[in-house]
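Only one protein chain is missing from this complex, and each of the others stays in its spot.
Chains: A and B, in written order; residue numbering restarts at 1 for each.
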Amino acid sequence: MFFIYLAILAVVLALTVWVLFDTKKLSLQVTAAMVIVPLLLRLLMIK
Amino acid sequence: MSQEFWLFILMVGVFAAGCFALKWPVSVSMLLASVAGALAGGVQDPIRHLVEGTFGYVDTIMTIATAMMFMTGFRDSGALEALTAAVIKKFHKLPGILTVLLTFVIMVPGMITGSSTASVLTSGAVVAPMFMSMGMSAVDSGALISIAAILGMIAPPVNIPAMIIGGGIDMPYVGFELPLILLTFPLAIVFALWFGWRKVKKGDHSAMLSKLDFSTLNKYGGLRLFSPLIFIFVLMILDKAVPRIFSLGMPLIFILGTALTWIAGKRFNILKSAKKSIEDVMPVLGILVGVGMFIQIMTATGVRGFIVVNALSVPPALLYLMIAISIPLFGAISAFGSASVLGVPFMLALLSQDQIIAAAALSLIASLGDFMPPTALAAIFGAQVVGLEKYGGVLKKLIIPGIIIVVYAILFIVFSKQIRAIL
Partner (left out) sequence: MQKHTITAIICLAGALVASAIAGASFLSMRTPDIIVRGPGVTEVKMLSDWFPGIKGTAGDTEVYVMKGADDGESMLVLGGTHPNEPSGHLSAILLIENAIPKTGTLYVIPRANNSGFTVNDPQEGSPQSYTIQTPSGPRWFRYGSRATNPIDQWPDPNVYIHASSGQTLSGSETRNLNRGYPGRPDGTLTEKVCYGIVQLIKQQNVTITVDLHEASPEYPVINAIVAHPKAMQLASDTVLGLEMQDIKISLEPSPVNLRGLSHRELGDFTDTLPLLMETANASQGRLRGRTDAALVLTGKDKWYVRAAKLGRLYVPYDEKGHPIEERVGRHVTAIGEILNSWNLENPDKPIEIENLPGYEDLQTKGVGAYLLPIPAK
């Protein structure tokens, strides 16, 4: 189950990065960057 | 005034300035308020603290993101519109009963999962167009959906705030069912009729029926089209009923449901649909991340203790008033957080009452945190599923119901022993 959840998390992270590069709104980009941090650290199994 | 008081003013001030004066998004304002608090409060290792706070919401982020993916997929497959058409056609002659029944339907995912977001984004989103085609305004529909969602979160069998409050005083989550039913279902009926009854009756049925589009329903058939919804409901129930075998968890259930929407109805680009859903929900995810930082800095600097001890400082006569005000207000950062940070100390002050009924009532008050900006998850998503850009209108409609809910819950605490005698 752990790795299934990491995979789901990877999907959410990938979509977040896609939104970051696709949107033209700076506010959404900053928000996406904030969301990326915890998702990335969990995906790398650091925290 | 203590240092904590000024830090609190600084953090709230930076947040308000960013949010209202400079029109920055809530997430960014929260981030800056937290940074200001960390620097002014002399927090060591500030970046570690800011990032650590966000981890309180990683699981919530996954649930919300996947729920949103599911709902977007369900809509893009044409199933949402078709389901509305089918239900309205069948039940349009009994609008009052239908409103109450649909309110109960909205509650179900919250009852099973303990999450108001699950309610709003699944059954809430399904019911929203039904409410509106029955003649309710978007704002009223959004408000009723938000209310049903928080009542669903509190209704048994799963009530996480009650578990959190119970956990804080070593009270097992046993014997809560009946008090929680009495706390939630009467309110659900009252508010369903409040928002729905008069407006729904006035609707012109023939015009409403002629507007419905049955083409998708006729092409794919109800069973196939609605199978993703049935599928996730079945999985949620299995998760609750036989947790030792299933225990998939909501994010996985929603991901499986999303995959099913892709093959069940109209063809759509699942990647673009998923990306659109994350884009729509990004502000909310950002708020959670920002709030996580905010709480961590409040805790590290002692502002949290300042708030809690001051809430507990009132004379006994005003204790109920303080409960009524402070728990929903603190819920502005999270309903579950409020249940833990304030719900537990208040519960300890209420040990002379019937503890189960008091904890159940406190959990209902804590649930109102999901109406409280800036997080206001139930209200934000309530507005989103009825297609409103801003949730301010929905929020205004929630003020009086919110007060009624608080008063009802406080009465349960005050008369807990008498209520226990009847039960």
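The rule we apply is simple: a residue touches a chain if its C-beta (ideal position, glycine included) is under 8 Å from a C-beta of that chain, and two chains touch if they have at least 3 such contacts.
In this text, all values refer to a predicted model and were calculated from it rather than measured experimentally.
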item	value
Among the chains presented, those that the missing one touches	A, B
Sole residue of B:P283, B:P345 or B:P373 that reaches the chain not shown, by the stated touch rule	B:P345
Sole residue of B:R48, B:R224 or B:R267 that reaches the chain not shown, by the stated touch rule	B:R48
Of B:G56, B:G73 or B:G290, the residue in touch with the unshown chain	B:G56
Subunit B, residues in touch with the chain not shown (by the definition above)	2, 4, 41, 43-45, 47-56, 58-59, 62, 113-114, 158, 160, 163-164, 166-170, 172-174, 239-240, 243-244, 247, 249-251, 292, 295-297, 299-302, 304-306, 308-309, 312-313, 337, 340-341, 344-345, 348-349, 351
Subunit A residues that touch the omitted chain in the full complex	1-2, 5, 17, 20-21, 23-24, 26, 29-30, 32-34, 36-37, 40-42, 44-47
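Please note the rule applied: only the chains that are shown with their structure count from here on.
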item	value
Inter-centroid spacing, subunit B versus subunit A (mean Cα positions, whole Å)	23
Sites on subunit A touched by subunit B in the complex	1, 4-5, 8-9, 11-12, 15-16, 18-19, 22-23, 27-28, 30-32, 34-35, 37-39, 41-42, 47
Residue numbers on subunit B that touch subunit A, as the complex places them	24-25, 27-28, 31, 51-52, 54-55, 57-58, 61-62, 65-66, 247, 249, 251-252, 255, 274-275, 278-279, 282-283, 285-286, 289-290, 292
